[in-house]
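Only one protein chain is missing; all other protein chains are in place.
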Amino acid sequence: MTAFEAILLTIVTASTPLLIAATGELVAERAGVLNLGVEGMMAMGAACGFAAAIVFDSTAAGIAVGILAGAGMAALFALAVLGLAANQVGSGLALTILGLGLSGLIGAPYVGARRDPIPHVHVPGLADLPGVGRLLFGQDAFVYVSLALTVAVALFLARTRAGLTLRAVGENHVSAHALGLPVLRVRLLAVLFGGACAGLAGVYLSLVYTRFWSPGMTAGRGWIALALVVFAAWRPGWALAGAYLFGTATVLQLYAQAGQIGLPSQLLSAVPYVATILALVLLSTWRGRAVGAPGSLGAPFVPDR
Amino acid sequence: MIPGRDGDGAPLVALSGIAKRYGDLLANDGIDLELRPGEVHALLGENGAGKSTLVKILYGVIEPTAGEILWEGRPVRIGSPVEARRLGIGMVFQHFSLFDQLTVAENIAVALSGTLRDVRQRLDAVSRGYGLGLEPDRAVWTLSAGERQRIEIVRCLLQDPKLIVLDEPTSVLTPQEAERLFTTLDRLSAEGRAILYISHKLEEVRRLARTATVLRAGRVVGTLNPRERSAREIAALMVGAEVGSVRPHDPSASGEEALAVRGLTLPAASPHDWTLKDVELSVRRGEILGIAGIAGNGQSELFAALSGERLSPTPGAIAIGGRPCGRLGIDARRRLGAAFVPEERLGHAAVPTHRLSENAVLSHHATGDVARGGIVALGPARRLAEKIVAAFDVRVPRADPQARQLSGGNLQKFVVGREVVRRPALLVVDQPTWGVDAGAARLIRQALVDLAREGAGVLVVSQDLDELFEIADRIAVIRGGALSPARPAAAWTRDGIGLEMMGAAEAAHAA
Partner (left out) sequence: MRLELTPRAEVSQTARVLAPVAAFLVAFLLAGFVIWLLGRSPLAAFQVYVMGPLSDPWALQELAVKATPLALIAIGLTYCFRANLWNIGAEGQYVMGAVLGGWLALRTHGADAGPWVWPLMMLLGMAGGALYGLIPALLRVRFGVSEILSSLMLVYVAQLVLDYLARGPWRDPKGMNFPQSVTFDPAATLPPLLGEGRLHLGALFALVAVAATAFVLGRTLFGYRLRVTGEAPRAARFGGFSADRTTLSVFAISGGLAGLAGMAEVSGQIGQLQPSISPGYGFTAITVAFLGRLHPLGILAASLAVALTFIGGESAQILLKLPLDLTTAFQGLLLLCVLGADALVSYRLRIVGQTTSPHGRGKGAS
C-alpha cells in the first residue's frame, strides 16, 4: 500500500462520522428543528457505545447502544423544544453541555481500554485491484452504510410522500398544520433520527476511528457537522461533498503535523475550525444569504386548537 | 331558520350550537348553520365576528368548545383536516396554506393521497377542465396571488369535495380575477357541490349567493337572501349600528410638494422581492395620493424605500418637503416631518410583547420628548400612549396593555394614531385598514382625510379599491415594482384600474 493510498483511506475514515452526523442533522433541520446538540449526542454515542462494546464484548451491542444513546438525548431535546416549545438554540446548547458531561461520567471507567479493529468488507477480487481496490471495495461497513444512508435520505426527501410531508412541515408549519399534517409528530421523528445518526457517528469515533475512549474525543466534530448542513444548503449530495472536503482537510493537517514541516502543531490543529468559518463565508458570497434554509427552521410551533 | 333555496332535499351539513371559547373571549357563541347540496351559502360578518373560527372548526383545524356537527344526517366529530377531507369538505384558505419552496405539484400532493405522478396527471386534468392554467413544476414563490389561489382551488377540487369552503377568496384578486373565480364557482355549484362563501364584501355575496348568514361578535344575527335586502340594511346587521361614511375630502387645497420621488430604481434585496423600476411620484400638501395594486407587487419594497428602512442609491431620488433624503435613514426622515405606518401591525409597526407606552417610543424617540440624551423618559411615553388611546378611541382590555392583547382594529387605530398625533407634513401608510372592522376602518380613513385637510401630504398604499375611491384624490397603480402615472380618482373606472393592476397583456389573456 502506497503512502498516497494510506492517506486516501484515512480521509475516508475521517469523513465518515462527519457525513453520518451531518445527514442526521440535515433531516432534523429540513423538518424545521435546529438541534445544536449534535456534539453532545455524538459524545454520548461514543461513550455509551464504547462502554457497551466492552461490557458485552460485542461491537454490535456497542453500535446499538451508541445509536440508542444519541436517540435518547434527542428525545430529551424533543421534550423541551417540541413538548414545551422551549428555545431551540439554547436547548441544543444545553444538550451539548449535558452530553459532554454525562459522557465523561460514563466513559471514565473505560479510559485505557482498547477494542480490536472491526473487520473490513473485502469484496473478493475487486478489493485486490491495484490503486483503487482497497479504497472502493475494502472499507469498513460503516463507510458503505454512511454512503447508503446519504443516498437513502436524498431519495426519501425527493421522492417519497413522507419526505414531502417532512419538507412541507419544515417549510411552513402553519400551512402544514392547516392542512392537517402532524407537525409535531413529524418533527419528533426527524429529531430522533438526527439523534440516532449522531449516536452512530459517535460510536464510529470510539469503536473504529480511535478504538479507545478519551474525554472530549469528539473535539468539535458535532459542530463541524452542523456547519456542513449550512454549507450543503440542506441538500444531502452537498453534505457528502462537504464531509469529504473537511475529512481531507483534517487528515492533511494530521499528516503535516506528523511530517514535521516546521509549522506549530496548534496552527495545523486549528485548520478544521478556520476552514469551517471560511467555508461558511465563501458559501455566502457564492450563493447569497441563507438560501435554501427551511422556512420554519428554529421557530417553535404551538398548534392552536 | 330559512331553508336554503338553491338546494333541495336533506341538508349536507348542519351545525348546531357551535361555540368556541378562548380564555374570556367567546369567538363563536351557539352558531347554527345548514347547507344543502348545490347551495351557495354566504357567511357574512365583520373582521373578528367569528367567521374564520367557524370554518376552522368545520375543517377540523380547531376544536369547538361545544356544539354538534351533522354530516349527511349523521353526527360527526371532525378531529383534523384529514378527517374533514375524508368526509368531503374542501377548503380554500384566506392566507394560503402553501409552501413557497415547493413546486405546484408538490403543494397539491402534500394534501392528497396517491403518488406524485398520479397527482400530476389529475392536476393537469382538473386544471384544464376548469380553465385554471397551472404549471406543475413552478416553485410557488414565483407565482402571483391569483395563481396561488388557483393552486388552493385545484388542491381542493382534486379531493372531489361535496362542500367547498372559501375564506375571503377575493381579498387578493383583481376584479377580473375575481370574476373568473365566480365563473368557476358557478360551475361547481351547478355540479351539485355546496359552497360556503365567507366574505365581508356585499357586492360579491349578492353576485354569488341566495342565502347569507350574518355573524356579529360570534353569534348569528340573521339569515337572509342578500339579493332581497339593501346593502345598507345588511351592513347595519353586520356592524350592529349604522356606520356613516367618511366626510369627503376637498382636493382643491393642494399646496407645495410634500414628497417627490424621481427615477427611483432599487434592486431587489432578496430573490423573493421586486426591483423598484424608475418610480416617479409626487404628493402635494393637502392631497391624498392612493397607490393601488395586487398584494405582493412591490408595495412593501416601495414602503421600505420611502420610509428609509432601505436607502436609495442617490440622495435626490427621494425628497421630503423639498429636501433630498434618499440616503437618510428613517429617523432623519421623521425629523424632516414625515411619518410612516407599515402594513404589518404586529412585528413591524409594533412589538407584540411590549406595552403601548413602550411601543409609543418606537417611532417618537428621534423627534419627541420620550427620549432625551439616550435615556427613555417613561412618564412622557406613558402620557403619549394615553393621548393616542384617547384620541383614537383605542379600546384597551387594561391600562397600558401589551400590543398583542389588542384586537386588530384597535391596534391599527393605535399605530395610525401614533403617527397622526405628531401632525406630520407627510404621512406614508401601507394598507391602513387591512383586516380591521368597519368602525375602525371608518375612523382611520377619517383621520387620514382630516390630516390632508389640515395640509399634510398623505400617501396611501392599499389593495382595497373601495377605500382608495373613497378617500384618494389621485390614484396610481403599482405592478411588478413599476408605478403607473397617477390620475385623478374620478378619471379611473374599476375595470380600468383592474386592467392596470394585472398589466394589459395578462389582462387580455385572462379575458
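A and B label the chains in the order they appear, each numbered from 1.
Definition applied: contacts are C-beta pairs under 8 Å (C-beta built on N, C-alpha and C of every residue); 3 or more make two chains touch, one makes a residue touch a chain.
Source: prediction; values computed, not measured.
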- Touching the absent chain in the whole complex: find that residue among B:Ala49, B:Ile69 or B:Ile320. B:Ile69
- Option touching the unshown chain, where B:Arg122, B:Lys277, B:His354 or B:Lys387 are the choices: B:His354
- Note on the structure: Contacting the left-out chain: of B:Arg334, B:Arg382, B:Arg445 or B:Arg479, that is B:Arg334
- What chain B residues would touch the chain not displayed? 23-24, 63-69, 75-77, 79-80, 82-83, 307, 309, 329-331, 334, 340, 342, 344, 346-354, 358, 361-363, 365-366, 371, 374-376, 405
- Interface with the unshown chain - residue positions in chain A: 36, 40, 76, 79-80, 83-87, 89-91, 93-105, 108, 182, 184, 215, 220, 223, 226-227, 230, 264, 266-267, 269-270, 273-274, 276-277, 280-281, 284-285, 289-290, 302, 305
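The rule is simple: only the chains that are shown with their structure count from here on.
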- Item | Rounded Å distance, chain A centre to chain B centre (Cα mean) | 45
- Task: Would you tell me which residues of chain B are touching chain A in their complex?
- Result: 60-63, 80-85, 93, 96-102, 106, 109-111, 115-116, 270-271
- List of chain A residues in touch with chain B within their complex: 159, 161, 164-165, 167-168, 171-172, 174-181, 288-289, 291-292, 294-295, 304-305
